[in-house]
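A single protein chain has been omitted; all remaining protein chains appear in their positions.
What follows is subunit A.
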Amino acid sequence: MINLIKKNRFLLLRRVSQISLMVLYIAANIWGLNILVGNLSSSKLFDVIPLSDPYAVLQMFAAGALIATDIIIGAVIIILFYMFIGGRAFCSWVCPVNMITDLSNYIRRKFEFNKIQKRQPASRNIRYYVLALSLIISFFMGITAFEFISPVSMIHRGIIFGLGFGWAAILIIFLFDLFVLKNGWCGHICPIGGFYSLIGKFSFIRVHHNHENCTACMKCKEVCPESQVLFMVTKDSIPVVSGECTNCGRCVEVCDDEALNFSIKNLKRKYNEIN
């Protein structure tokens, strides 16, 4: 039992984080408990600190909206926060869609779909194209383009304010990830993930691989939703450099040989490497 918890400690913490954020938002809406008011697009913490989705604000810029100072401050706070802890920590620790796609992925592993469908036919760069496209459309239509189709906001808003047909979005993403493309939505398409990947390039908190301990069991690559970032496994002792790592810590907890761990990026060493 203790072992089971230890083997899933980050997973459990992540679910606690995702769910308690949701509960706080719902509590604000239903009981007027004003700790965290609003939703992932924009919210207010303790009635004073503004937080807002920088990607949505970027679309507002592209659309040519007049942008209030509050929302800029909110976006800057969020950007700085994720720059420090790793951009895609948003994906694995906050975003509600992650629970859906993780479930698809879990079923895939259990039923060994991955063994049947070996090669993934789509590029992981699609998300950056979608990101660019969303800004182009925002610019030409004068509208925050992704916000009108975003299943992420749709589902999150839905849980707080009522779902409507939003369950269809949940189902589509679930089935898409399950049958069409492994890690399809989060790992290939979602421009929010793309956006945070770009921010995550600078993050301080990194997964570090120590190749002397590694026994090449490949459990980490098996569970990692962005396995391309673990290219150094078995080969090199370096930290994960790609911003696409979601800092979910799944690899750390499944590794039986202590070859992977979180580390704070060593600025000095980086400096030495460059020179």
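In this section, contacts are C-beta pairs under 8 Å (C-beta built on N, C-alpha and C of every residue); 3 or more make two chains touch, one makes a residue touch a chain; residues count from 1.
Keep this in mind: contacts and distances are computed from a predicted model.
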item	value
Protein name (UniProt record) of the chain left out of view, among "Cysteine desulfurase", "Aminomethyltransferase", "Ferredoxin-type protein NapG" or "Xylose isomerase"	"Ferredoxin-type protein NapG"
Touching residue (missing chain; options A:Phe84, A:Phe113 or A:Phe148)	A:Phe148
Among A:Ala68, A:Leu175 or A:Met218, the residue in touch with the chain that has been omitted	A:Ala68
Given A:Leu133, A:Ile205 or A:Met232, the one touching the chain that is not displayed	A:Leu133
Residue numbers in subunit A that touch the chain omitted from display	28-29, 32, 37-39, 41-44, 50, 52-53, 56-57, 60, 63-68, 70-71, 74, 129-130, 133, 136-137, 140-145, 147-149, 153-154, 157-158, 160-166, 168-169
